[in-house]
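Here it is: the structure, laid out below.
The complex is shown incomplete by one protein chain, all other protein chains being positioned as in the whole.
Order of writing sets the labels: A, B, C, D and E. Residues in every chain begin at 1.
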Amino acid sequence: MFSVTVRDHMMIAHSLRGEAFGRAQRLHGATYVVDATFRRPALDANNTVVDIGRAAGELHAVLTELSYRNLDDDAELAGVNTTTEALAQVVADRLAGRIRAGAMGDGALEMAAITVTLHESHIAWASYERAL
Amino acid sequence: MFSVTVRDHMMIAHSLRGEAFGRAQRLHGATYVVDATFRRPALDANNTVVDIGRAAGELHAVLTELSYRNLDDDAELAGVNTTTEALAQVVADRLAGRIRAGAMGDGALEMAAITVTLHESHIAWASYERAL
Amino acid sequence: MFSVTVRDHMMIAHSLRGEAFGRAQRLHGATYVVDATFRRPALDANNTVVDIGRAAGELHAVLTELSYRNLDDDAELAGVNTTTEALAQVVADRLAGRIRAGAMGDGALEMAAITVTLHESHIAWASYERAL
Amino acid sequence: MFSVTVRDHMMIAHSLRGEAFGRAQRLHGATYVVDATFRRPALDANNTVVDIGRAAGELHAVLTELSYRNLDDDAELAGVNTTTEALAQVVADRLAGRIRAGAMGDGALEMAAITVTLHESHIAWASYERAL
Amino acid sequence: MFSVTVRDHMMIAHSLRGEAFGRAQRLHGATYVVDATFRRPALDANNTVVDIGRAAGELHAVLTELSYRNLDDDAELAGVNTTTEALAQVVADRLAGRIRAGAMGDGALEMAAITVTLHESHIAWASYERAL
Partner (left out) sequence: MFSVTVRDHMMIAHSLRGEAFGRAQRLHGATYVVDATFRRPALDANNTVVDIGRAAGELHAVLTELSYRNLDDDAELAGVNTTTEALAQVVADRLAGRIRAGAMGDGALEMAAITVTLHESHIAWASYERAL
């Protein structure tokens, strides 16, 4: 199995709902350093998993939709408790939608899976992996 | 599949038994930067894999039992050749025991697996993964 | 010259004032991974720059005052454009105040300077250095 | 499942073939920081996945064959589009060959799989995983 | 003293002249992860050392001139032994030229110094610091 990973980041404000979150129930924020990993059992004609420039471009587009915002006010996330785990899924699902829509080319449709990891600090991170 | 990882560290002395270890047969020591990854197929009611504060707290408790010690003198490790691989298993098994005992809450019982990685330097690390 | 550095982090929401900030004028947030470096020309009787436990404790106390907050609503920062550079100074000045008040012990009064670095992402960070 | 990872690096020149590569079609170069991960379901008599010294030595030998070269002129890579993904496979396959030839000892024959990751920058890396 | 650092990278081919370089006398290549640090004794009206977007843009422009090239064929580097140290100076001097030409705004003319660090691998890097 082959994989390619590209890294980018986003900076957001949000609050978390639930007593378990303690002080994180208050409006605060985070930089998420985001790694998107694309997996594929065999390489394409260019010997790549995906055109890395297009992969980086699509990841950046997904993160731009979220970055420099207060996620508590984002209509598309209404009702979502925006934990790091949940945001990893949001990013992965949006990337998957773009892949299916052809944004990374026809070859990208042969990818098997993607994993998105959001690093919230030097001591904590979360991932979501899904099939394509 | 979702995962959350928390990072902490421990500082120990030990010696390794077996000619293959060369100079590491002498009493020496290591800082292990420790990553504990918790995996779960679906998120809980809080949209988390585990209460990250409790996960970090349990990892810290397990590492405190081992840290600032000469592991050659630790009765619970008598007879164990304390390689990085073996210590990764010790940490993972102790975390699993705490999870089963309810230390991370009832939801944590739905976790599928944990992986513990011990970084012994900037050029070497070892992991142990187990089901829960 | 000797130095010791301890690392911690804070997670905050804020907005920046001024056209130059573009989208960062909107309410967003950041994780700042914070390095505090303490400098001293000669070591103390324990062969240390500072008791590292106390240094880490004071840094954590300063970051707790700021973390999990919307800095736009922090009365002590009223009128401050809370750029990464400016927050590095806030953290350094508060640490300096604690040192002068004796929070790190009498020996700490012999420190020459402190530097505080705030990492806002994997591609940008800012520092402030001051004498003590 | 246990794993051990060792890190080394190589510095090469090459060019990539295919319009998708844009400016990377020109002769340029890369430092690849290389992580080789060895997996095994149970530890050997020494409580290790592999003698880490021998693993590091074999990885270094494989990288020395490639490093400080223009890969466009390497007869063994003739016809190979030397993307990061493809080079990860080259390194993994050569390591697997050495393991099968006994270079890491008899115990190493019980390893289940290896993964090789090539970091080409702080924002992109690629991996290849294969059974042994 | 305040500083801001931005990180980017370039990928180049080159060879080094001189017996001391051993195998690096052959055509090979490197990824340089490049950190550019801008220093200033006091902040500007926006509470910044420099508009970070412009700083990142100018660094990227300087690196684009060098990246995806064989530096042995770069007319502007004719006669230069392109060690990591020497390339750090090239990048710093070109950044300084752009600052003096006003590319980062009038405020940037008040910067005191810049430092450019080129990381050539996980175990070696070089820096050049100069006044402005």
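Odds and ends about this structure:
Rule of thumb we're sticking to: contacts are C-beta pairs under 8 Å (C-beta built on N, C-alpha and C of every residue); 3 or more make two chains touch, one makes a residue touch a chain.
As the structure is a prediction and not an experimental result, all values here were calculated from the model.
Contact with the chain not shown here comes from a single listed residue; of E:T5, E:T31, E:N46 or E:T83, that residue is E:T83.
For subunit B, the list of residues touching the undisplayed chain reads 7, 9, 11-14, 23-24, 26-33, 67-70, 120-123.
Where subunit E meets the missing chain, the touching residues are 18, 20-22, 80-86, 88-89, 122-129. Seen from subunit C, the chain kept out of the figure touches residues 1-8, 43, 45-49, 51-53, 56.
Assume only the chains that are shown with their structure count from here on.
Number of steps on the shortest path from subunit A to subunit C, with steps defined by chain touch: 1.
Copies subunit A and subunit E of the same sequence differ by a rotation of 180 degrees once their CA atoms are superposed, given in steps of 5. Should one ask which of B-D and D-E has more C-beta pairs in contact, the pair is D-E.
Here the spacing of subunit D and subunit E, counted between their Cα centres, is 30 Å. Chain centres here are Cα averages; for subunit B and subunit C they lie 31 Å apart. Counting partner chains per residue, subunit D shows two or more touched chains at residues 7, 122-123.
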